[in-house]
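To keep things clear, I will list the structure first and then write my remarks on it.
Excluded from the complex is one protein chain; the other protein chains are retained at their positions.
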Amino acid sequence: MIHWATIVTPLTRIGLTVQDSESDAAKWPRGFGYMVAAYAVVWLILMAYFWALSRRARRINDRLDTLLSDEKVKPAGR
Amino acid sequence: MRDLLTLVAKDLRLQAKTGELLASIFIYSLLVVLILSLASAPVHGNMREGIHVIASTLWVALAFAGVVGATRVIEIERRDDCLKSLRLAGVSPSILYLAKTTTNAILLAGIQFLTVPVTFVFDDATTFAIVPRLAFVLFLGIAGFSAVGTVMAAISTRAGGRESLLSILILPLLVPVLLGGIEATKTLLAEGAFLNPNSIFWLKLLVVYDIVFLAVASLVFEYLIEE
Partner (left out) sequence: MKALFRSVGIPILSILFALDIWMIFFYAPMEKELQASQKIFYFHVAAAMTAFLAFTVAFVCGIGWYVRKREVWDDVQVASVEVGLVFSAIVLATGPIWARTAWNTWWTWDPRLVTMTILFLCYVGYLVVRASLSGDARKNACAAMAILFGINIPITWLSIQWWRTIHPDIGGLPGTRLEPKMRIAFWFSVLLFILLFIPLVAIRSRMERAAKALRALHRERLFGGTE
């Protein structure tokens, strides 16, 4: 369990300060790998949803096709 | 108003006659209390942790009893199309909802009346002066649970699911009530009154939550019992 006060202090300054010196920027920025992973996860989630959507659309189309082709074989009604 | 009382009396008589529901929910919440107390036994003796255990045990037991109770109260009516008959008899849906919620709340209050002393014994509570105030907090919680439970049970029984479906619907929705109730109960147990602004805030949240959900649910209930 983290004590909230120890963390909240630096966080209150988010966005207020900008990295200034060039020497800091030259270093590999902290948490860079995690960020790449995070954006990859966002991309994966979106792609998974697109895939699910297109699969559902295809299924609806397929069912419509079978329904329409049935019509040619059998007359409407029971 | 008379309809409301008649309906509540009818439901209570029905429950009293069998007694099965009350007994089974009571034993169920007893077991919940027992298991939670057992699971947290090592922290006993520590005042602060003890308070934490009592508060959470009480509310978790209430949550579980609320889920089971709400399903049963609605299910009784679903069977044999009783809801339809009641509607045909000219009872307004909002009244029907309020009646169901009241019945539910009375049942839950009965269960809590039995469960709270047991929790106090199991978890070694020392103060009894707080009981009226505790009853007030629990009442707010019970009102929230019955308000949400009744309307969600109308949905879940319709969907053919029982307690499992209902619990995924109402437990997330009731987390604010649970959190608020537990926080208020903790400060009550620690300080013996609602003195600090924090617990006042939680009480306000509970009151507002109850009123909002009662109002909204009594409006939408009509559409949920339509056949």
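When the chains are written out, they are named A and B in that same order, and each has its own residue count from 1.
To be clear about the criterion, a contact is a pair of C-beta atoms (placed from the backbone, for glycine too) under 8 Å apart; a residue touches a chain by one contact, two chains touch by 3 or more.
Since this is a predicted model, take the numbers as computed values, not measurements.
Asker: Sort through B:L98, B:V151 or B:A184 and give me the one touching the missing partner chain.
Answerer: Of the candidates B:L98, B:V151 or B:A184, B:V151 is in touch with the missing chain.
Asker: Please identify which residue in B:L169, B:A184 or B:L203 touches the non-displayed chain.
Answerer: Answer from the full complex: B:L169 touches the omitted chain.
Asker: Over the whole complex, note the residues of chain A touching the chain we left out.
Answerer: 1-2, 4, 7-8, 10-20, 25, 29-32, 34-35, 37-39, 41-42, 45-46, 49, 53, 56-57, 60, 63-64, 67, 70-71, 76-78
Asker: So which bits of chain B touch the chain we can't see?
Answerer: Answer for chain B: residues 148, 151-152, 155-156, 158-161, 165, 168-169, 172-173, 175-176, 179, 201, 205, 212-213, 216-217, 220, 223-224, 226 touch the chain left out.
We take it that only the chains that are shown with their structure count from here on.
Asker: Rounded to the nearest whole Å, what is the centre-to-centre distance of chain A and chain B, using the mean of the C-alpha atoms as each centre?
Answerer: 38
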